[in-house]
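To start, the structure under review is shown below, and the notes come after it.
Every protein chain of the complex appears in place save one, which is left out.
Then we have chain A:
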């Protein structure tokens, strides 16, 4: 009797632990994200969502556990291999994190040049990258003339679009979104979500988004998971988020004061 072939998840996390001093932030997280999936991770403030993303990105070193991309353990790989694996990741930060010493166009052009792989020939010149940046700005619904402005001259929604343009500059096959709709009005939030879905589909990427916004979670994700006190307490289809059958998830998604999750004002 032959065993069916098991596909390797794009991202596989096993037993991930991270503590800051005595505060345990990630407490043995296991997570698989299949290729082409958009995984939404929900959870309260301080539940470990951002730390999880930062561990995968290499911005924080976990205390224990494994993080695999395409079956390759990121944490034990050589530095150059880690760089190569992470080169395929694009990230949209919560506040867009645009470089304020550069114009909008230069921000996107920086992403194009920085994410360029030598395997694809010599990197584009600054002028070429700026021209390509105009095309990317168009792709996220901005006029290329915006490229001459400084990031501080843009609204929050426009900054998020520029951040998205910079994140997709290297045609990443993995994309991370850190609370993409925070601080935006509901209409702009829906617009950004639409752009995210378009970009992920167009690039055929695997995505992980963390959010508090349930409408956004359902628009972006096809899979969902909830972190609570550093542990994944639920995983399922994003469409099941509002009626998961899990008391904690239901309390969180419906925003109920009463339930198994208690607010700890100080811990």
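List of remarks:
Just so we're on the same page, a residue touches a chain if its C-beta (ideal position, glycine included) is under 8 Å from a C-beta of that chain, and two chains touch if they have at least 3 such contacts; residues count from 1.
The rule is simple: contacts and distances are computed from a predicted model.
Between the names "Na+/H+ antiporter subunit C", "Sarcosine oxidase subunit gamma", "ABC transporter permease" or "Phosphate-import ATP-binding protein PhnC", the one given in UniProt for the chain missing from this structure view is "ABC transporter permease".
Within the set A:69, A:89 or A:104, the residue that contacts the chain not displayed is A:89. Note on the undisplayed chain: of the listed residues A:24, A:57, A:149 or A:203, the one touching it is A:57.
Screening A:114, A:215 or A:242 for touch with the missing chain picks out A:114.
Within chain A, the residues in touch with the undisplayed chain are 54, 57-59, 83, 86-87, 89-91, 93-95, 97-101, 110-111, 114-115, 166, 170.
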